[in-house]
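Here's a structure for you.
A single protein chain has been omitted from the complex, and every remaining protein chain is retained in its original position.
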Amino acid sequence: MDNGYMRQGPLDYIPISAELEADQGGNDATVVLEDRGFRGQIVLQGKASDAEFFDAVSDITGLRPSKETNVVTGGPGFPRLLWLGPEEWLLVTEDEESGRIMLGLTNSFKGRHVQVVDNSDAYAIVGVRGASARDILAKGCTLDLHERVFRSGSSTRTLLGQVQVILHQVTDDPDYEIHVHRSFAEFLWEWLVDAGQEYGLKTVRP
Amino acid sequence: MKRQRYRMPDGGRIDRSQPLHFTFNDRSYQGYVGDTLASALLANGVAIIGRSFKYHRPRGVFSAGAEEPNALVQLEQGSHTQPNLRATQIELYSGLKAESINCWPSVDFDLWSLIGLFGRIFPAGFYYKTFMTPNLLWPIYERIIRQAAGLGRAPSDPDPDRYENINTHCDILIIGGGPSGLSAALKAGQSGARVILADEQNEFGGALLGSDDEVDGGPALDWVEKTVGELEEMAEVRLLPRTTIFGYYNHNFLTAVERVTDHLGVSDDPLPRQRSWRIRARQVILASGAIERPMVFENNDRPGVMLASAASTYANRYGVCFAKRVVVFTNNDEAYRTALIFKKFGIHVSLVDVRPEFNGDWPRKATAAGVEIIFNSAVTGTRGRRKVKGVNISAFGMDGNLGETRHLSCDLLAVSGGWNPTVHLYSQSGGTLTYDKQRMCLIPEKAGQAVNVVGAAKGTFELERCLKEGAREGARVAKNLDFVGSGSVRSKSKTVLENEQPLQPKWLIPSRKHPEGGPSHFVDLQTDVTVADIALAAREGYDSVEHLKRYTTLGMGTDQGKTANINGISILSGIRGEELPSVGHTTFRPPYTPVTFGALAGRQVGQFLDPLRRTPIHHWHTRAGAVFENVGQWKRPWYYPVLDEDMNDAVVRECRSARKSIGILDASTLGKIEIKGPDAADFLNLIYVNSWNNLEVGRCRYGLMLGEDGMVMDDGVTSRMAEDRFFMTTTTGGAARVYSWLEEWLQTEWPEMEVYLTSVTENWATITLVGPNSRKLLGELTDDINLDLKSFPFMTWREGKVAGVPARVFRVSFTGDLSFEINIPARYAISVWTACMTAGEKYAITPFGTEAMHVLRAEKGYIVVGQETDGTVTPGDLGMERMLSKKKDFIGRRSLARVETLRSDRKQLVGLDTEDPSTVIPIGSQIVATTKKRPPMDMIGYVTSSYYSPNLKRSVALALVKSGRNRHGERVYLPMENGTISALICNPVFFDPEGERLNG
Amino acid sequence: MLLIDCPWCGPRDECEFSYGGEAHIKRPENPDKLSDAEWADYLFMRTNPKGRFPERWVHTHGCNRWFNAVRDTVTHDISATYGMGEDGPEGRS
Partner (left out) sequence: MSRSRYSIFSLARNAYSHHRNWPKAWRSPEPKSAYDVIIVGGGGHGLATAYYLAKEHGLTNVAVLEKGWIGGGNTGRNTTIIRSNYLWDESAAIYEKSLQLYEGLSRELNYNLMVSQRGVLNLAHNQHDLHELSRRVSANRLHGIDSEILSPFQLKEMVPILNVSPDVRFPVLGASLQRRGGVARHDAVAWGFARAADARGVHIIQNCEVKGFCREEGRVTGVETTKGIIKSPKVGVVVAGHAGVVAEMAGLRLPIESHPLQALVSEPLKPLLHTVIMSGSVHVYVSQSDKGELILGAGIDAYNSYAQRGSIRIIEDMIAAAVELFPVFSRLRMMRQWGGIVDICPDASPIISKTPIDGLYFNCGWGTGGFKATPGSGWAFAHTIAQDRPHAINEAFGLDRFITGALIDEHGAAAVSH
């Protein structure tokens, strides 16, 4: 049974008023906010010393988990593998792909001390791009987002507007993707709209 | 409207082509773009701006900047009003409205000044010595004291403005855009480093803005313009004018506030009014300049007495010269500049110098310009109550004795006692200060953090050396961070003066009546602390700087003693007969100047105060008209009123349906953790009080978690998904805590255990079906889960599809009735919920909220962690000692074996059967075994949960009562405000004690 | 605001971390063997020094790793951070 029509994205209910207000920025918007919709989001945990784990992941996904802090393998396309911790990665796939990949991973890790958890519905993904994206994020985030420090292909967990997020700079534009826990998604969206007010923030609906 | 009587025809940095109108104390005036409120008022000849804090003496403008103690005003009205602003820092805008504060009925005629007449009875700390008897009168005295105290008024309406804050990082933060800061910024900027240059003033230039200095052979301000222009071109340099760095915290974290639109006045600008900056700097260059030190003499607080540099600034920068005759009073060379400036404007100037006559460039220049110089003398007092009319002058030799008094008339007295480096931020950062005996001031000694000081802030007062120091440090600091660039050659300022004379350390000038200084020798102009007050404090034993400060309030005003503290401690050191360094100084604390609350709060107000969490089904609840309650950050449906139902009606209906047919609850807020690894079961054994090895795959078990202190911390059902996989649920409130708790133990104590955790709280929505018809309903929604009792018994879980969606269904119950917890990926939550509602229509399915949930579980005597427990409750207290495994260790186990936790008379969970079944005891009520007429009464416990049970048609209550389990059947009392409730202690399970309904 | 050098992520603002108190307090192997006083010592008694202090932090809003730090409780200078189970600059005090 195809359930596509029954899915409810965490940002489907954003009140229209916020959209209109933000739209006033018109065409010269210096920043754009987007709901990036559903993605596969799979949490992988395994030992950094476990070579077979790395091999298996790269066999199935084509990506080798990074051992380097805050570095993304893959991207801007899919799948991407975000470093979250020394033994933890987030695999981001196209929504349709996640089931297959999940199955592949689970099967190949049978009997190994590896954890693979499908957490696709745990996070909404919000895109922020445009010239003022950095300034907007800086209002609620203590990371140094300067391009000398955090660049495309960087990702980390951090706090944004008092909410824990996974922040990923996808391209140099800059284009950021924010993975935010579903329950906080509307709050964070409204926070971003508010923060973008002075930059003529524009909301785009997919 | 009055014309600007004291405005000079040309000169200054004001724009005469842009006149501005404003009102002060309801009178209209005119000023120009570029003015401050202070300069505009002075241009209009307004002398009295405020009244002093305690004696309500008339006060005028004393300085031209952040150090202003006197000229405080109330700016604007209504919701835009702001109290206590310094007129010297308010940029004039069109339509500005300001008023004097702390005076009644007006600043010119202030009845409160009568206090001044009794001033003698009210020395420092007088309130500690009186108003003690009779006790009853103190509140009345206090009311009068409170009315008299305080300065401006708070707005009476909410703030219409918006404030922002922003985080930033830089390699080098430069504080202060005077010559030192600018030349440092230029070098640092050229190196390619990320530089921020902040200055609290509206334009860069610092002291140069008010001087007539030259740099590179031209006006210094041309150099400023050129330098700022170059800096603006640099991609990695950020210029922040109108930005005060107000705090220097740990690890080179500095905070600043930028006045974004304040200078535009009241407007609807979409920009924020102010923006607070949180800056993490790798290195700081402090170029914050210096503050001029006043002299202390009798009646030195009169309007018309002003810091010499301020007088020059008003003339040079604002083109204001509000005097016909000026007296300059100094103990150093610097004030000769002021004399010369006024002379240049053709004003009569006399200069009183406490130093013996000397021959040098300065006196020579001054004399040549026609300044009358009176050496070896001091101003001993002023004349004119409302504005200086003249000064008394006496010879004041090395012996400290006063000679004959003579009188000089004047309408401006410019005083200079030398300079104090602005070391506030340096000291805040943890740097120590030392007393420079040559320059007679406190200068930076040893840095506590990565901060470098240049220019006047370091005691380098000559422009040429400021430029040099700035450039040198700018380049050096950048280089140390591995930034090396090339740039222009250093700028130069020729000021070679011959025979400059050091400052003479005289600041306190006696008067004939008060040879040591008296009650009209003001040290702190804002808090009205006088030399007499300091002497009194010392006499009474409050003679450490800190006691002095607190007893007299020296330096405790809104200016934090920027012009007062040094004089205060030097007077104290005189009294104590000790050197200034051994007397020490009080602590510099943030903020450097006061900071608007709004700016500190930023957007963390209103809906953004704290994040709000919504469940995946939230918007269905909203549409269903649910009333929500806050549970931590979550919004949870509390009850769902239908038509005009009140809470009671709704809860009764919801409870009945759940027991009679079927209720549906959004339980998505439950914490959920995936636990995996070969050691997962062993790990759970340590975490929970009960044992987990023998739990079969497919089964669930209730677990109780303790802190290491043996107290109940969380509970929940954990299910075995596979040999090495568990799915743990936690309480809503405990979700984050429990997840961190597990991670902590794994990472810190048992790293060898092979267990991984992932929080999946947000991935799964949880829909709970409750009631006898829930099996039937679920049966209609699934075809791959066998729901019959045998194949799906209580405390097991099954995987399958519900409403076409992959689901995990748990047969657990928090109500005592047949119940299924359906977990589905969050994206399908609303569709599955809707499917349940639709299919359940024929069973009159009823959504119920947290209140009904509480009633249902309380009927069964089920506990809620955080309600039945409060961090002091053990499993035994809850009657759960049987759960405690005896075969293994677990967290908290040892604590249960302590004397106190073994006692038999601990408070234990019981039920309360009220005498009148309709009485619902308020939750929290305390219980006594015997009542007395009046307190104190011995309390034996309290009510943890209490509701009206529609199913039992009576109230149910849970309580923790001393030795409660042995007291079933005993009568206890709950004394309330209006009468006493009587109840019998009973078993806490009120409903279906046999547990027959669990299986439907 | 402290700037804490997470051994994995590098320097991050204090707000991303949670504090874990004194480091190197080992849970007793066999709690049953301890007297009440010894147990209380493990549970409650702390060194609480004025000066250099080995303590624990967790990078809650980052890599989620626990680690140790040596911080001066007067100046707040952090002289070292190191992983759990590793020896600090002054051993396992």
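For clarity, chains are labelled A, B and C in written order, and residue numbers in each chain start from 1.
Note that a contact is a pair of C-beta atoms (placed from the backbone, for glycine too) under 8 Å apart; a residue touches a chain by one contact, two chains touch by 3 or more.
Worth saying up front: this structure is predicted, and the values here are computed from it rather than measured.
Taking the full assembly into account, the omitted chain touches B, C.
For the options B:Pro83, B:Gly390, B:Gly861 or B:Pro988, the residue in contact with the chain missing from this view is B:Pro83.
Considering the full assembly, B:Val631 is the residue among B:Val631, B:Met753, B:Ala839 or B:Val989 that touches the omitted chain. Looking at chain B, the residues touching the absent chain are 53, 80-84, 120-123, 126-133, 135, 138-139, 142, 145-147, 149-159, 161, 163, 165, 247, 249-250, 253, 255, 278, 518-519, 532, 536, 539-542, 544, 546-547, 550-551, 553, 556-558, 560, 587, 589-591, 594-598, 600-602, 604-607, 609-610, 612, 629-631, 709-710, 866-867, 870-872, 895, 898-901, 922-926, 928, 934-937, 939, 942, 975, 977. Contact between chain C and the absent chain runs through residues 1-2, 14-15, 18-19, 21-22, 36-37, 39-41, 43-50, 53, 55, 71, 73-76.
Going forward, only the chains that are shown with their structure count from here on.
Interface comparison, B-C versus A-B: the higher count of C-beta contacts falls to A-B. In whole angstrom, the spacing between the mean C-alpha positions of chain A and chain B is 32. Each chain gets a centre from the mean of its Cα atoms; for chain B and chain C, those two points are 28 Å apart. Listed for chain C are residues 1, 13, 60, 64-65, each touching two or more other chains.
Among the residues of chain A, those in touch with two or more other chains are 142-143. Residues of chain C touching chain A in their complex: 1, 8-10, 12-13, 15-16, 60-65. Considering their complex, residues 69-70, 84-86, 88, 142-143, 156-159, 164 of chain A touch chain C.
Taken together, the chain C residues at the contact with chain B in this complex read 1-3, 13, 18, 20, 26-27, 30-32, 34, 36, 39, 43, 56, 58, 60, 64-66, 75-76, 84-85.
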